[in-house]
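Heads up, one of the protein chains got dropped from this complex, but the rest are sitting where they should.
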Amino acid sequence: MATAAITAEREHYLNKDYGIRSWLLTTDHKRIALLYLMSITFFFFIGGFFALLIRLELLTPAGDLVQADTYNKLFTMHGQVMIFFFLIPSIPAVLGNFLVPMMIGAKDLAFPRINLLSWYLYIIAGILMLHCIVTGGVDTGWTFYTPFSTAFSNTKVIEAGLSIFIAGFSSILTGLNFVVTIHRMRAPGMTWSRLPLFIWAHYATSIIQLLGTPVLAVTLVLVVCERAFHLGIFDPVRGGDPLLFQHLFWFYSHPAVYIMILPSMGVVTEIIPCFSRKRIFGYHAVALSSIAIAVFGFLVWAHHMFVAGISLYSALIFSILSYMVAIPSAIKVFNWTATMYKGSITFSTPMLYAFGFIGLFTMGGLTGLFLSALGIDVHVTDTYFVVAHFHYIMVGGAVMGYLGGMHFWWPKISGRMYPEWLGKFAALIVFLGFNLTFFPQFVLGYLGMPRRYWQYPPEFQVLNVLSTAGSTILAVGYVLPMVYFLWSMRYGKIADENPWGAAGLEWKTASPPPTFNFEEPPEVTWEAYNYDQIAAPVEVSLER
Amino acid sequence: MWLFLGTEIMFFGGMFCAYLIYRINYFNEFAAGSRSLNLKWGTINTIVLICSSLTVALGVRAAQMGRRKLLVVLLILTIIFGLAFLGIKGIEWYDKYQEHHIPGASFNAADLVRDYPQIHIDQSHEQIYFSLYFAMTGLHALHMIIGVGLFSYLTFYAWKGRYTPAYYTPIEIGGLYWHFVDIVWIYLFPLLYLIDRKPLG
Partner (left out) sequence: MSEHIMSSKLYYGIWIALMILTVVTATVATVDLGPFNTIVALVIATSKALLVILFFMHVKYSSEKLTKMVIVASVFWLLILLFLSLADYSTRAIGHG
């Protein structure tokens, strides 16, 4: 492994300027991506900390670690921090910001200063959320259901609501930037049909961000107003309707889960062709399935409300629509599998994460279909079955995709290779830890253990202990990459411009890239995923 | 800016959704509440905003033709119309305050119950009408205030000669925003003021 010495150091985006001002006032999308990387990693560990406390409490049936009210705060803060400050920004704000301009052959995003503003809004929201946490937190559940959140809870609902409102604007601006960039700044020859599917996935994600987040924003405004001025919009005692809140809330929050998974699917769609040395199977099907998920995702929100009191007929409609939204996801799974068929597979770390994604996302998705069936939902809603379902998708899916993407593009981002054997080892630990944590929860839910409960009947203890054991293993798996990525920045093997032999414009420039991405503006004359024309990398890149 | 306006459609849209559901379920209270709004002021405000949209459109045209002084005059007129709208809104809100129609601790719609004996009015439902009235017109007014601020900025730089036929993008973008806020009011007016203005009896 080489150490840092290079004779004449080439200028690139990391060493162009030094000093904190050059980072805090940067408009370089790559630096902003790294600012986001540091921030979301920080919030990931905060959310993870709450998760560990939850699992610790659930080691024993009695409520003996914290009080009931505190437990309510723990799962609320875990959900809010993980969803709004980690999952929703994660891939778009880190990998998307870094790669979207490069993949289309542009120098930067369409609105670089709005990009920076987006990060500052996120930070302001984050500081507000941290303040909320340390001064008492919120106990309403991340879903803020009324009238508890508006009339009865005596925790800091308004502050949390405002924090998420601001974070929402960060999300909207990122989406806006991506849509304009993808429409307007593609390099000559980069037609829509030659775009990497990562771009299609982010385009679809941006549409959801633009159309869904404002509804959450106005709902939060109404909740804050109701709480502050004692109005009655959602409070039945004062003539309001709690279900209206749920309709408005879930109109955003269901598509939000697609904001969390679509970018991850985009990452997987880049990794699999590379490590199968084959063009993606069914390019147009995968591209259109991303758009289909974005559109259909807006039509299914009331499946979170099947037992809340909506009419049976609308429940039927939403149930059927929920089945339909699974179809585009299934198309992607088939196409990834077909891509690997008769491919030349390399089990690199990114590929291991991609495999994990396919398996775990499929399980999560199939259990989503169980939940869409009204009969089953009545039995398992608000139990650990639901908790396991969404963690399979968000952690087994989205987070694994994020980690796979971080490993895949790390050489490009940092100019260094991470230690491959450690990467594989950590991937295995994550996979094992994850399954041990969340598979028992499917069983628990089916057996009837409710979610958000701080104590439970003793017969559920064994499964809970298994789950907690798994969570500690998972935590180790998450800390490892942070450690070796940092290590690699100083001691990692120096990466050349295309260590994986991957297709895509980002691999045609140096690692790390120069500030304006390309020495000369590229012109695209080839189709995407042209692995028949690209030589496989020399084995050296994948060793030690 | 069009993409941003798309998000604004969904932002106001959430409130329109709440309005739709409650109007259907509490029609009587919505009708009574609507009647208690001042139709004269509401219509005048609609006219004021339409005039302001005209001055904005003419302003963009003036920028396209490089007529700096005309542009500045039109921008200032737009601001004046905007402030007039806000002033009239303020008058209307003050009237509501006097009538105890502002939701919250001091809300009392007994006057409506008294004035409309032929329909049953539930005060809590009536309060929802006014909650939505203030929420929607309040959000709209906030957007107007932002618009006035935006146009003050544009007026200053227009006066300094920054906008030419080659570069008048900020005027056009500001114009789009202003027109959007006008369109929101075009819908708010009939939905809030004109629910039921049939002569009684």
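Letters A and B name the chains as they come in the text, with residue numbers starting at 1 for each one.
Note that in this section a contact is a pair of C-beta atoms (placed from the backbone, for glycine too) under 8 Å apart; a residue touches a chain by one contact, two chains touch by 3 or more.
In this text the structure is predicted, and so the values were computed from the model without any measurement.
**Student:** One chain isn't shown here. Among A:203, A:234 or A:251, which residue touches it?
**Tutor:** A:251
**Student:** Thinking of the whole complex, not just what is shown, which of A:18, A:313 or A:341 touches the missing chain?
**Tutor:** Residue touching the absent chain, from the options given: A:313.
**Student:** Footprint of the hidden chain on subunit B, which residues?
**Tutor:** 2-3, 5-7, 9-10, 13-14, 16-17, 20-21, 24-25, 39, 43, 46-47, 50-51, 53-54, 56-58, 61, 64-65, 169, 172, 175-176, 179, 182-183, 186-187, 189-191, 193-199
**Student:** Under the stated touch rule, tell me which residues of subunit A contact the chain that is not displayed.
**Tutor:** So the residues of subunit A touching the missing chain come out as 183, 207, 211, 215, 243-244, 247, 251, 298-299, 301-302, 310-314, 317-318.
To be clear about the criterion, only the chains that are shown with their structure count from here on.
**Student:** On a C-alpha centroid basis, what's the spacing between subunit A and subunit B, in Å?
**Tutor:** Chain centres of subunit A and subunit B, defined by C-alpha means, are spaced 38 Å apart.
**Student:** Which positions of subunit A touch subunit B when the two form their complex?
**Tutor:** The contact residues of subunit A facing subunit B are 172, 176, 179-180, 210-215, 217-219, 221-222, 225-226, 229-233, 237-241, 244, 247-248, 251.
**Student:** Considering only the defined contacts, which subunit B positions touch subunit A in the complex?
**Tutor:** Within the complex, subunit B contacts subunit A at residues 3-4, 6-8, 10-15, 17-18, 21-22, 25-26, 103-105, 122, 124-125, 127-128, 131-132, 135, 139.
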